[in-house]
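For this depiction, one protein chain was excluded, whereas all remaining protein chains were kept in their positions.
For subunit A:
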Amino acid sequence: MSIALRTLDDGAWISVNNSRQVSVSDVWTLSRGVFCDCKPAYVLLEAFLDVRVDGPTVVAEAVGQCLECGVRETITYLPVGRIVDGTFEPVDPETVQSVLEPAGKH
């Protein structure tokens, strides 16, 4: 089953199958070292630049800023959800994410 994935409205949100599923302006918790030196890093997502699937994982490219140290960077591989039986299951932004690169690239 094909999944329609796209960013819309100037990167304000990620649409999955024509439904607004992931919005900017949430604070995502990233483990130490993957974004900046903060432990953990609390990163405000300001815009989604792209979205794609990597196996069952929905992965976004996004611009974010660390709320502690102020580093603003592009995150090229942020898992934002999974496709399970054709349904999108979002990742909770508050759970700590430690993987910001595709499997096999570590």
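The working rule: a contact is a pair of C-beta atoms (placed from the backbone, for glycine too) under 8 Å apart; a residue touches a chain by one contact, two chains touch by 3 or more; residues count from 1.
What we mean here is this: contacts and distances are computed from a predicted model.
K.L.:
UniProt names the one chain left off this complex as which of "ABC transporter integral membrane protein", "Methyltransferase", "Nitrite and sulfite reductase 4Fe-4S region" or "Molybdate/tungstate import ATP-binding protein WtpC"?
P.N.:
Result for the unshown chain: "Nitrite and sulfite reductase 4Fe-4S region".
K.L.:
Footprint of the hidden chain on subunit A, which residues?
P.N.:
For subunit A, the residues touching the absent chain are 4, 6, 8-13, 15, 17-20, 23-27, 42, 44, 46-47, 49, 65, 67-68, 70.
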